[in-house]
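Complex shown without one protein chain; remaining protein chains in place.
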Amino acid sequence: MGTMLGMTMDRVKVGILGASGYGGADLLRRFAKHPHVTLSGIGSRQYEGQRVDACWPQLAGAFSDLTFQDSDAVIDGCDVLVSAAPHGSATDLVVKAIEAGKRVVDLSADFRLAPEDFERWYGATHPHPQHYPGSVYGLVELHRDEIRDATLVANPGCYPTASALALAPLAACGWLGRDVIVSAASGVSGAGRSVSLGTHYSELNENYKAYKIAGTHRHTAEIETTLGRVRAQGRHLTTHGDADTPLVSFNPHLVPMSRGILATCYTRPDTDKTLSDARLLELYKEFYDGEALITVQDDLPQTKATYGSDRVIISVRFDERTGMVVALAAEDNLGKGAAGQAIQNLNLMLGVDEGVGLEPYGVWP
Amino acid sequence: MGTMLGMTMDRVKVGILGASGYGGADLLRRFAKHPHVTLSGIGSRQYEGQRVDACWPQLAGAFSDLTFQDSDAVIDGCDVLVSAAPHGSATDLVVKAIEAGKRVVDLSADFRLAPEDFERWYGATHPHPQHYPGSVYGLVELHRDEIRDATLVANPGCYPTASALALAPLAACGWLGRDVIVSAASGVSGAGRSVSLGTHYSELNENYKAYKIAGTHRHTAEIETTLGRVRAQGRHLTTHGDADTPLVSFNPHLVPMSRGILATCYTRPDTDKTLSDARLLELYKEFYDGEALITVQDDLPQTKATYGSDRVIISVRFDERTGMVVALAAEDNLGKGAAGQAIQNLNLMLGVDEGVGLEPYGVWP
Amino acid sequence: MGTMLGMTMDRVKVGILGASGYGGADLLRRFAKHPHVTLSGIGSRQYEGQRVDACWPQLAGAFSDLTFQDSDAVIDGCDVLVSAAPHGSATDLVVKAIEAGKRVVDLSADFRLAPEDFERWYGATHPHPQHYPGSVYGLVELHRDEIRDATLVANPGCYPTASALALAPLAACGWLGRDVIVSAASGVSGAGRSVSLGTHYSELNENYKAYKIAGTHRHTAEIETTLGRVRAQGRHLTTHGDADTPLVSFNPHLVPMSRGILATCYTRPDTDKTLSDARLLELYKEFYDGEALITVQDDLPQTKATYGSDRVIISVRFDERTGMVVALAAEDNLGKGAAGQAIQNLNLMLGVDEGVGLEPYGVWP
Partner (left out) sequence: MGTMLGMTMDRVKVGILGASGYGGADLLRRFAKHPHVTLSGIGSRQYEGQRVDACWPQLAGAFSDLTFQDSDAVIDGCDVLVSAAPHGSATDLVVKAIEAGKRVVDLSADFRLAPEDFERWYGATHPHPQHYPGSVYGLVELHRDEIRDATLVANPGCYPTASALALAPLAACGWLGRDVIVSAASGVSGAGRSVSLGTHYSELNENYKAYKIAGTHRHTAEIETTLGRVRAQGRHLTTHGDADTPLVSFNPHLVPMSRGILATCYTRPDTDKTLSDARLLELYKEFYDGEALITVQDDLPQTKATYGSDRVIISVRFDERTGMVVALAAEDNLGKGAAGQAIQNLNLMLGVDEGVGLEPYGVWP
C-alpha cells in the first residue's frame, strides 16, 4: 500500500468513519469519482446495517455494494482510514487504526493541537497524548512536505484553514500587528447534522448572528498555532518545529446559507514599509504562487465562488485612512474546510496527484 | 470527427454560444473535466474580449487561454457547437453552423417544436423551418437512438424534461386520463441571469408564487408533444414519428432557491386495473430500468438530492380515496434540465460513454 | 364578560397555552398591541418559570410582569383561553377550561372534525366527543354568525383556511368537478418549533419537496368538510348543519422559507356556463365582498404579500385549452392560518371590531 503506481496503480482501500455526517457526505461524493481509491467500508452508528441512500438521498444508487458498518469492521477492512467522526468520540478508533498499521486522516480536532492546548480549549484530558508527536497538521499548502510520509494527519478545522491562509503572508513577513482580529462567518452546515434549536430552519433563516466570540471559540487556538509557526518558520512548516505564537481575537458569525466561510481579518501591520492594495496583492500572489487550490485575486472573494469546491479564494486591502490591512479568504467549509482537504492530504500520502478527485471550481449559481 | 477512439481519442473541439448565461456556466464547469473535449471558443456579446473570470468568479483560473469571442469566431473554431443562447437570438447562428458542416446541440427552444407549434406558442414566425425535419429532440432516455447520428439536437426545456419523464410510463400504458395537470415549481436560476424586478433578491426571498399558469407557459407544448409521441410510439421515440397528443394543464411556480425543479403531476388513470403505490413503482422501475441518470425510488423526490447533478429522481403514488395518480420528478434545472443533458447528448453524438463529464450525485447539504 | 363596551370596555383577561410555539409567538406579538385584552397568563411546559425573552428574543422587554406558568394557573387566571398547544396534548385542558366556564379558542385539531372523522384521520379515539356538538368551526368568513356566541371555537388549520377559501366560491355554485386537486406549499414554520432532521436548516435550505401527498395528510378531511358545508349551505355556514362532502386530493409541499402558504387548486368545473378569467374573478369578488381580511385580486397571489399579516389573497384563472379552473390563495400560515384567525375569532366572541389587533398588510421585502 502507498506505493506510487501512476495510472496503473492498484486502488487503495479507504474506510470512512462518521460517514453519516456532512463531512462524510462530501467525502463520499468525491470518492465516487476517485480513480485511485476503493471505498472498503463506511461507518455510522446511527445507520449501521443500512444502505447509503437511507442516509443520503443525493447518493441513491452509489456504492450499492456497501452498507454502514460498525467502526471495527471499517478499520479492519481498510488500508487508510479517513475519520470524519467528531472530536472525542473517535480518538480511540483513530489510535486503534494507527496501532494496527493503518494510515489515518483525522478530520476531528483531537490531534490538531498540542495536548496541553487541547486540554485548555476543549476542557478534557487528552486520552492519547503520546500520538501527538507523531502526527502532522494537514494544512496542505503550508505543511506539504511532511504530509507525504505521515501516518496520522490532523485535518485542519474549517475556520482555521481560511483564517490562517488569509493571514499567513503577513505573518511570514513579521507584519502581524499587536492586534489580530478575525471576524469570520459560516454557513449552517458547519454546525453539523445534529438536530437542535440552534440548527432549526425557522430559527436561522433570515437571521445573522455572532456566537462564541471574544476568545471563546476553540478554533482560536488552531489559528494562533499556525500563525505562530509561520512567524517562526516562514512558508514551509513542520508541525513540531518552532513557533512564535500571537494572540488572535477570533469572532465567528452564523449566516443563513448552507455552505461557505468568509474570514475577514484585520491587523495594523507592524512595518514601516509603504503599503497599498497593489503591494499587498503582489505579496500574496508570490506567497501562494503555484498553488492549484488557492487563488489570490484582485476582486474581493465571495463564498458562492467556492460552493461545492475545494478551493480557497483570497484577497487583501489596505485602508490608507486608518493604516489597517484587511485580508479575506473564502472557502466551502465542507470542501477545502473539511472533506476536500482530507482527500488532498490523502492524495499526498498516496503519492498521487494532489488534485485527484477534487473540484477546483464552484457551483454557480 | 465523431469517430469513437476510446481513451486515445483525439479531443473534439467544442464551442459554446451564450457562455455568460447560467446554462453556459454549467457547461463550462463540466467541460473543465471532460476528457474528450477541448473548449475551442466561448461566445458572449456582453463579455466579448474578457476572460472567463470577468463573468464567472467560480471559474477563476480555468480556461486561462480563452477569452469571450464573437459568435462567428466561436463557430469557425469548433467541430461541435453547443448553443446556450436564448431562443430567437441564436437561430441564425445555429443554422449557420449547421450549414458550415458543424454538429449542434441547441439549448434554446427554436427547434424543440414543429414550426407551426413554435409559431403558436412563441408568437413569432420561425425563421428556419426547413431545418426542423432534420433536427432531433434531445430528451435522451426517450430519443437515444436517433441522437447518435444527429446533426442538430434540440435540447429539451427544464420543465418538459422533468414533466415528460414523470408521466411517460403512464402515457406508454395509455393511462393518461382526460385531465393531466402538472403543478411544477422551479428555483430562480430558471429565469436566467438577466436583471429584472422579477429576479431581484429582496422580491423573491421568502416568496412562493405561481406564474404563467393555466395554459400560458410555452413549455406546455413541449410536454404535450413528448407525451403524444409516447402514447403513439411507446418507450423509444423518433422526433418525426407518430403522435397522439394530449392536452396538459401546466402550472409553474417560483421557489426561493437557486436551483431545482419538482414536477408534481396529477391524472386519474384511464385503466380498469387495480392500482397501488407498489404496482406503479414497479411499472416506473421497469420503464426506466438501466438508465444511469434516472432514479425511480420509493421515497418522494426532493430537489436538493439533485443539486448540482445531472440526474432525475422520480417517484409515484396512488391516492386510493380519490383514484388519482401523483407522479413526481425532481431535477437540477441547470443539470439534467439544461447543461447536463446537453453534454449527455454531445457524448452520444461523439460515440463516447454517455455519462462522461457528468455528475450523477448531488451536492448535499 | 363578552359584552361590548367600546373604547371604555374593561380589558378581558386572556390566557395562552402553548405560548412557546410559533403560534404562541404570533399571538403574543398581536396581544402586545391589543387594546381590549390583558394577557393574564402564558403556559409552556418547557419554559415554566422563565421570562418571555428566555423563549422569544424578539419579545425582550414585553410582558415583563409575566413568566411561563403551568396550564392550570393559566386556565384559572383567565376569562378566555387561547390554546396553541398541539392536538392531543391539550384536549383535557381545553375541556377543563370549558367546564370551568371559560370560553376557548383552540388552535389544535381536536375539535375541527366530527369525532368519527377525527378518529379516522388522527388514528386515536377522541377523548371528549361530547364537546364537539357545542363547538364552532372558526373559519371566520364562512362561520361568522355562530362564532359570536360560541363557547368553544376550533380554529382552522393553516392549509384548510387557504384551500377552502380558494374553492368556496366554486363550491357554492355547485361547480366543484369530479376531481378536486389541491397542490399546496408551505414555509417551514408550519412544522412547528420542535427539532428534527426534517426541520434542520441544512436539510431544507435549497430544497423543495412534496410530503404526505395522495390522501395521507390530515388536513384533507378539514378541507373536504368545509367544502361539503358550502355545497349544502352556501355562503353562511353552521358547523353542525348540512353537508355534501366532496373528495379532495390534497398534496402539500415544503418550501425553503419561514412563513407562507400558497394553495393552488384545480378542478374542471361542473357547469355548462361559458367561463373566463373575468367571469370567475367577478364571482370571487362578489362572494368575498366586504371581507376586510380577504382580498380577491386580478394578479396571481404570492406568499410574500401576506408575510406577517392576517390576510388571505386570492385569485382565479380559467385555462381555456383544457377547461380547468385554477384557484389560488396565499396567506401567512401563522397569521390568517393560525394566530391571526384566532384573534379574529376572539374579537368576534368579545363583540369588538373584528380586526382589532390584527395586521392586514404584509412586511415587504
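All chains are identified by letter, namely A, B and C, in their written order; residue positions are counted from 1 within each chain.
Assume contacts are C-beta pairs under 8 Å (C-beta built on N, C-alpha and C of every residue); 3 or more make two chains touch, one makes a residue touch a chain.
Predicted model only: the values in this text are computed from it and were never measured.
Student: Looking at C:49, C:241 or C:365, which makes contact with the chain not pictured?
Tutor: If we include the chain that is not displayed, C:365 is the one touching it.
Student: Of the residues listed, C:61, C:101 or C:123, which one is in contact with the missing chain?
Tutor: Of these options, the touching residue for the absent chain is C:61.
Student: Please identify which residue in C:206, C:310, C:331 or C:354 touches the non-displayed chain.
Tutor: In the complete complex, the chain left out is touched by residue C:206.
Student: Which residue, B:22, B:68 or B:364, contacts the hidden chain when the whole complex is considered?
Tutor: B:22
Student: Which parts of subunit B are in contact with the chain that was left out?
Tutor: Residues of subunit B in touch with the missing chain: 22, 187-189, 191, 193, 195-197, 199-206, 256-258.
Student: On subunit A, where is the contact patch with the chain that was removed from view?
Tutor: Within subunit A, the residues that touch the unshown chain are 179, 181, 183, 185, 187, 202-203, 205-211, 213-215, 220, 247-249, 251, 253, 255-260, 262, 264, 266, 268, 300-304, 307, 317-322, 324, 326, 328, 330, 365.
Student: On subunit C, what residues meet the omitted chain?
Tutor: Spelled out for subunit C, the touching residues are 22, 25, 29, 32, 53, 56-62, 189, 193, 205-206, 258-259, 295, 297, 299, 302, 304-309, 313, 360-365.
Keep in mind that, in the parts below, only the chains that are shown with their structure count from here on.
Student: For which chain is the distance between its Cα centroid and the global protein Cα centroid smallest?
Tutor: B
Student: Can you work out the whole-Å distance between the CA centroids of subunit A and subunit B?
Tutor: 36
Student: Please report how many Å separate the Cα centroid of subunit B from that of subunit C, as a whole number.
Tutor: Centre-to-centre distance between subunit B and subunit C: 40 Å.
Student: Touching two or more other chains, which residues of subunit A qualify?
Tutor: Answer for subunit A, listing residues that touch two or more other chains: 22, 189, 193, 205-206, 258.
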